[in-house]
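Missing here is one protein chain; the remaining ones are kept as they sit in the complex.
Our next item is chain A:
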Amino acid sequence: MPEKVLELKGVNAYYKEGKQKKQVLEDVSFTLYEGEITGLVGASGSGKSTLCKCVLGLLKEYDGEIIHYTKSPQMIFQDPFRSLNPKKSIGWILEEPLKVQGGCTKEQRREKAEEMLKRVHLPVELYGRYPRELSGGQRQRVSIALALITGTKFILADEPLSALDVTVQAQIIALLKELQESEKICYLFVSHDLDVVSMLCSRVLFLKDRKVKEYADL
């Protein structure tokens, strides 16, 4: 039995509208396991973004239980042109989690950052480059490397392919698959593209009108 990574038990989430509370998630419960890719699909306004915010701890207005069994969750964003700090080099960006965690010398940090670049099939030369010098696909790979370098086992991918063209999409899908197998990473993969979801995911979570309508194996 694979280990649990994330568990939600009866989560209800709210937004404040003036003095009134508006419910945006109703009794959401599910469990994610390591090495598993779960697709999160649903129409706009179904509560996908709210669920993501709750899972990442960015939204505190909820009741119910959200239990993380691994290190802090990480996220890959939809727009690779906004997810990396434009004023910092790729090396600096990748080393930031190591600086926060502490315990690494400057050389060790550089070594780990370069190793991580290789891990996501990027040339080590990108270490000193700035995000504006990279293509969309390369930036998305850096985002994946940034999530991995924190040592997390859970990555929330918020439509990570929608800003990329088809060939690059295929490469990123292959990379996500590879990391799922080698690092036992668990993904929650938010997407509108059912083809991609059916290709990549082993399970799908279908949100409709604030509730989980379907949670099934594919």
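As a convention for this text, contacts are C-beta pairs under 8 Å (C-beta built on N, C-alpha and C of every residue); 3 or more make two chains touch, one makes a residue touch a chain; residues count from 1.
Basically, contacts and distances are computed from a predicted model.
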Candidate names "Amino acid/amide ABC transporter membrane protein 1 (HAAT family)", "Cytochrome C oxidase subunit I", "GvpL/GvpF family gas vesicle protein" or "Peptide/nickel transport system permease protein"; UniProt protein name, chain not shown: "Peptide/nickel transport system permease protein"
Selected residue (touches chain absent from view) among A:K9, A:K22, A:K106 or A:R132: A:R132
Positions on chain A where the hidden chain makes contact: 56, 58, 72-75, 77, 79, 82-88, 96-97, 100-101, 131-137, 143, 146, 150, 165
